[in-house]
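Right, I'll just put the structure down here and ask away after.
Just one protein chain is left out here, and the rest sit where they should.
The chains carry the letters A, B, C, D and E, assigned in the order they are written, with residues numbered from 1 in each.
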Amino acid sequence: MELTHLDETGAARMVDVGEKAVTRRTACAQSVITMKPETLCMICEDRAPKGDVFACARIAGIMAAKKTSELIPMCHPIPIESVKIDIEAVSDTQVRIISTLRCSHKTGIEMEALTAASIAALTIYDMCKAVDRGMRIDQTLLLHKDGGRSGEYSRTNE
Amino acid sequence: MELTHLDETGAARMVDVGEKAVTRRTACAQSVITMKPETLCMICEDRAPKGDVFACARIAGIMAAKKTSELIPMCHPIPIESVKIDIEAVSDTQVRIISTLRCSHKTGIEMEALTAASIAALTIYDMCKAVDRGMRIDQTLLLHKDGGRSGEYSRTNE
Amino acid sequence: MELTHLDETGAARMVDVGEKAVTRRTACAQSVITMKPETLCMICEDRAPKGDVFACARIAGIMAAKKTSELIPMCHPIPIESVKIDIEAVSDTQVRIISTLRCSHKTGIEMEALTAASIAALTIYDMCKAVDRGMRIDQTLLLHKDGGRSGEYSRTNE
Amino acid sequence: MELTHLDETGAARMVDVGEKAVTRRTACAQSVITMKPETLCMICEDRAPKGDVFACARIAGIMAAKKTSELIPMCHPIPIESVKIDIEAVSDTQVRIISTLRCSHKTGIEMEALTAASIAALTIYDMCKAVDRGMRIDQTLLLHKDGGRSGEYSRTNE
Amino acid sequence: MELTHLDETGAARMVDVGEKAVTRRTACAQSVITMKPETLCMICEDRAPKGDVFACARIAGIMAAKKTSELIPMCHPIPIESVKIDIEAVSDTQVRIISTLRCSHKTGIEMEALTAASIAALTIYDMCKAVDRGMRIDQTLLLHKDGGRSGEYSRTNE
Partner (left out) sequence: MELTHLDETGAARMVDVGEKAVTRRTACAQSVITMKPETLCMICEDRAPKGDVFACARIAGIMAAKKTSELIPMCHPIPIESVKIDIEAVSDTQVRIISTLRCSHKTGIEMEALTAASIAALTIYDMCKAVDRGMRIDQTLLLHKDGGRSGEYSRTNE
């Protein structure tokens, strides 16, 4: 096994995916943001009758997915076919963001999924930082992928 | 206290910083990426004589800092004055990324610091994912900030 | 009077604003989108309990304001200090978008206001085009500006 | 009929176009900008021997088409195959911009055509605003589209 | 003397300009593109009554100047105050592009000037490559700069 993004001299390169087959690919990733219970209350109260916090995070995640190849130097540009961001409070202090993306391309869409989840989480941080500077983002990881030569991957122990 | 990025109807807005004073501001944030020991070995061996993994992550983090206001919907564009990204193996499975940014502006530079650390971590993920799909990013948080009306903040319990 | 964005040979240039004073500036612009009454019903029903159409348009407008100097070739980059997008149904077939922006800079922020309103309107078009391809956007215009050497401007006959 | 850009909870999503067929698609859109007759004279005089106003608007429109998926949150990135922007004075106070775009893709190119026309119109506004702040942009609409499952559309009553 | 963009370990960083004074700065750079005489004829003929080749290159150069900090990793974002691109045939096979930029900032605007000239030259290449693939770009260099601590620089032997 080797780090394919480096050539034999260690120089970074965008690996050649030209010979790979176009297949339908899915990737699903997550981030979890932890905050004070009062902060989560404010978001949810705001959200009930009105509130754009989660809407803003969701849209930021979708737009960031489309910017992945501008952000991650060795990423290939990918014609993304769908993006869905689910945001849910999973305890009284934690919000979990799950991104699900699809494409039909020669290379996978994992980085887009991870970028979408990360930027959605950072957007929640931004919108709430005036009241809670100590929020933290953890568990940014790939939940699932399928399609492509390396086949299916599912994280089992999360 | 209230979520200043929402108006009284809950609609997202870019808050007005026009009346705030220009002050010199610093922000320092981190992310920690956990991987298999073999993966970290490969990065470090590659790095010794050659290797662009950490260089690539560092540069991606610096460039991402400059894109923060494009990524985070309610962020103000900021004339960043310095960015430094330190990347260090802190155990045989963990790499810690610390970003330090400065500006002289009416609003703080925390989001830029958090974005830089996150994207640097995602870049390491990207460059190593062919050998270790289970890597995860945790502890993305603000370590320190100073400058501005809200004054100094330091995270104590990390 | 002359077209200052052209030099004496007619060549486009970004005019020199270096000698102008930094002043606090405001600009307020609008667009109006006309659709079938059924389409507006769908947006509003969706919106009541849930619905991201107006949230999405608002966020798109705010983010587009920050991209104005990338879109309009002769525009100067401006450190925007606030953006607010108000979206309101003004009849059973029309939605009016009003953008209000502020900055403290050597040149005005009118183009940012017009771009924000236009892109917010186009986002509504996009989100509803599957049910109403005949929507149209009219009355994209500057409502008000102040600050700077040319002083205050208000459109009177709208 | 439903708003496909919203899921069943009203959350915005980028709809999945993965199962749609790649077909050759065309879209044609317009904007009309109204100005004082003196302003239009200046553009045209400038243009005759020299003048970059229309050239600048044309190029801005073409470049904006390529940025559509960055501007409109739920738009898919599309490999645009051609863009043409026609700009013509249609009266002594009105300039009409018509954009014609083509692609071979799973989703249509209407938003790119509307964005191109809108940004070209805003560019004319920008280049002439020093002499005519009261210009307005109207009739931004889709003239024609073909290709894809929904087939051909032509606006009849314009 | 040292390479200030590298820290003491050789890692790239965006150097801190926070303590530097804001001064008015100018930079002037050039590129020269060499082509077959037939190619230059075609551009100039096209240009006389119509022709967008030089207009397109000029606009591309101006827009690229605004993207410099996105392209050159260690560049600071700069509030550019003016850009002018002069393009002129200097022999029957050579076109010279001169960019002149100004800002009032803590760091210089040389990279913006060099980027503007380079991208303008590449745009000419692009627009003519169908008839002359062997064009080449040379003499991309800084002609003049002033402002800032390092003072004035003029290239004497060009």
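Points to keep in mind about this one:
Please note the rule applied: a contact is a pair of C-beta atoms (placed from the backbone, for glycine too) under 8 Å apart; a residue touches a chain by one contact, two chains touch by 3 or more.
What you are looking at is a predicted structure, and each value in this text was computed from that prediction instead of being measured.
Remark: the omitted chain is touched by one listed residue; of B:Leu3, B:Ile33 or B:Met63 this is B:Met63.
Touching the missing chain, out of E:Cys28, E:Ile97 or E:Met135, is residue E:Met135.
On the side of chain B, the interface with the absent chain consists of residues 52, 55-56, 58-60, 63, using the contact rule stated above.
If you put the missing chain back, the residues of chain D touching it would be 24, 55, 58-59, 62-63, 66-67, 77, 79-86, 102-104. Counting the whole complex, the residues of chain A in touch with the unshown chain are 7, 11-18, 69-70, 73-74, 76-79, 105-106.
Here is the rule we use: only the chains that are shown with their structure count from here on.
Under half of the residue numbers found at the chain B and chain C interface occur in both copies, marking it as a different-residue contact. Distance between chain centres (mean CA atoms), chain C to chain E: 31 Å. Chain centres here are Cα means. That of chain C falls 16 Å from that of chain D.
In chain B, the positions touching at least two other chains are 11-12, 55, 59, 63, 67, 70, 73-74, 77, 79.
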